[in-house]
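Excluded from the complex is one protein chain; the other protein chains are retained at their positions.
To keep things simple, chains are lettered A, B and C as they appear, and every chain counts its residues starting from 1.
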Amino acid sequence: MGKGRIEAFSDAVLAIIITIMVLEMKSPRDAALSALRPLAPVFLSYVLSFLYLGIYWSNHHHLLYVTRRISGAIMWANLHLLFWLSLVPFVTRWMGESRFARGPTMLYGVILLLAAMAYLLLQHAILLEEGAGSTLAAAVGSDWKGRVSLLTYAVAIPLALLRPWIAGVLYAFGALLWLVPDRRIERQVSRARQEVGTAGER
Amino acid sequence: MGKGRIEAFSDAVLAIIITIMVLEMKSPRDAALSALRPLAPVFLSYVLSFLYLGIYWSNHHHLLYVTRRISGAIMWANLHLLFWLSLVPFVTRWMGESRFARGPTMLYGVILLLAAMAYLLLQHAILLEEGAGSTLAAAVGSDWKGRVSLLTYAVAIPLALLRPWIAGVLYAFGALLWLVPDRRIERQVSRARQEVGTAGER
Amino acid sequence: MGKGRIEAFSDAVLAIIITIMVLEMKSPRDAALSALRPLAPVFLSYVLSFLYLGIYWSNHHHLLYVTRRISGAIMWANLHLLFWLSLVPFVTRWMGESRFARGPTMLYGVILLLAAMAYLLLQHAILLEEGAGSTLAAAVGSDWKGRVSLLTYAVAIPLALLRPWIAGVLYAFGALLWLVPDRRIERQVSRARQEVGTAGER
Partner (left out) sequence: MGKGRIEAFSDAVLAIIITIMVLEMKSPRDAALSALRPLAPVFLSYVLSFLYLGIYWSNHHHLLYVTRRISGAIMWANLHLLFWLSLVPFVTRWMGESRFARGPTMLYGVILLLAAMAYLLLQHAILLEEGAGSTLAAAVGSDWKGRVSLLTYAVAIPLALLRPWIAGVLYAFGALLWLVPDRRIERQVSRARQEVGTAGER
């Protein structure tokens, strides 16, 4: 199975998710600039979700870059990830419109957690295909970022019911953690290339 | 005619259909988590439709993978399939918002039935181009899944007017039936490759 | 300049236009099937526009298939076509919701006319690049379909203000005219290939 179509489909879904969120930001009826002030929490939650979806797109890009074969399991693990991400606009809007109220802020974290677990599942399904000696296996390594993310969300979710703003800060931290694209894979790819190059020179 | 563009167009349409459905799930005005409860049927119908569209995307992917030539008939059969699938968000929303009422639940089945028939038509149009001795013809074989699906919908549609929940269960069954991607095609492709390989060795 | 991206962008825009139209069909509040009856004109105008956009996608596909170079003029002629097509959801909704009232039905024809003229302009821009002896020039030939379409819309537009249903029938006729994909180009391509083949044999 070609991986071109799974990339194209995921790109399209992520692009749509990232873009329709802005549809939820209703322009104010009032023409004064002060009418923007109540939109601040909506805008903030939009920025946060844009970051997260950008991160998912970037990591997904790196992950599939080193994938050579697409099995049925990978296909469904990918759709499963897209399912949880497709709920991001819903929770973004709710969290923003409720001005980071307890319930919506908690639910936002739950969706982040489920999406992160779905990503790990996809990574696992790909590793099963690629094998333990693959470029990807070396690149992922101990995957401390993945673990710290899960921990962050797991801590933020109950905190959201007490102090929603702390949960918000933790979500932002979880995004910043990933902002730097996954260098591990880039490094492994160039290392693999160098080895091939060295082997070729001998 | 290149099949790249027909794949790209179908991917885009399916990605949009699968994603805009979530726009229909209006976030509650109330900020309490209990405000999510009335959304349960809307969410359930979203999950069901997400599954169905994922299945259509996956099967479409497999089907076009073994297609070598795109005729005008294939192009229009494909658009015809996309037409019925484009109505899925409409019936999903209606079924969910009416909390699986009789009429909307029946209509949902009608759209599933029409989409399934459109898929068979597309498969038929491709088989006409590829010929009886093609990889696809061997892969499709008796197509029992296609037949069972049609039967399931045909049974569920009248039942929806009596017991909508039975129809709902049948729709879910129709989805689970297809969840495993079409192994027949994968098997035939690898068999065809082996034969080519064996022939090459001789 | 690669034509891959202009195709991908046009595919995405057309896929979105064709799909968001269904968002306009609001599901009825009532759960009875009879609640669908008032939607009939909305559905009818949706089917008509789906057909037209499918035709434009198909013809656009054929047109770019024989295009070898993308100039700046082609790029902008393409965006110009997409602009008029992007207004189709607006007029579709208005015509449907007004139940084919005079004004909206007339405006629908105006948009069809402007889109058809934009398509001819794009074809012209491509012909300028490809030259009079190109495959495309031979394929387009006298372009009677393009002329009959323009005439149909030009007749339908004023008629819409007297008898909107006649305009509606003419729009449907204009779509059926194009339903058969542009065989001229297919024929020319295969003829060109045969000539190359014959030349190669000599």
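To be clear about the criterion, contacts are C-beta pairs under 8 Å (C-beta built on N, C-alpha and C of every residue); 3 or more make two chains touch, one makes a residue touch a chain.
All values reported here derive from a predicted model rather than from experimental measurement.
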item	value
Listed residues C:Leu107, C:Leu127 or C:Leu150, member touching the removed chain	C:Leu107
Contact with the hidden chain (one of C:Ala8, C:Met117, C:Ala137 or C:Leu150)	C:Ala8
Selected from C:Leu44, C:Leu87, C:Leu121 or C:Leu177 as touching the chain missing from the view	C:Leu87
Positions on chain A where the hidden chain makes contact	7-8, 11-12, 14-16, 18-20, 22-23, 25, 27-29, 31-33, 35-36, 47, 50, 54, 57-58, 61-62, 65, 179-181, 183, 186
For chain C, residues in touch with the removed chain	1-2, 5-6, 8-9, 12-13, 16-17, 20, 23, 72, 75-76, 79, 82-83, 86-87, 89-91, 93-94, 97-98, 101-104, 106-107
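Throughout what follows, only the chains that are shown with their structure count from here on.
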item	value
Same-site or different-site touching of chain A by its copy chain B, using the half cut	different
Chain centre separation in whole Å, for chain B relative to chain A (CA means)	27
Distance between chain centroids, defined by C-alpha means - chain A, chain C (Å)	38
Junction residues of chain B, two or more chains touched	8, 12, 16, 20, 23
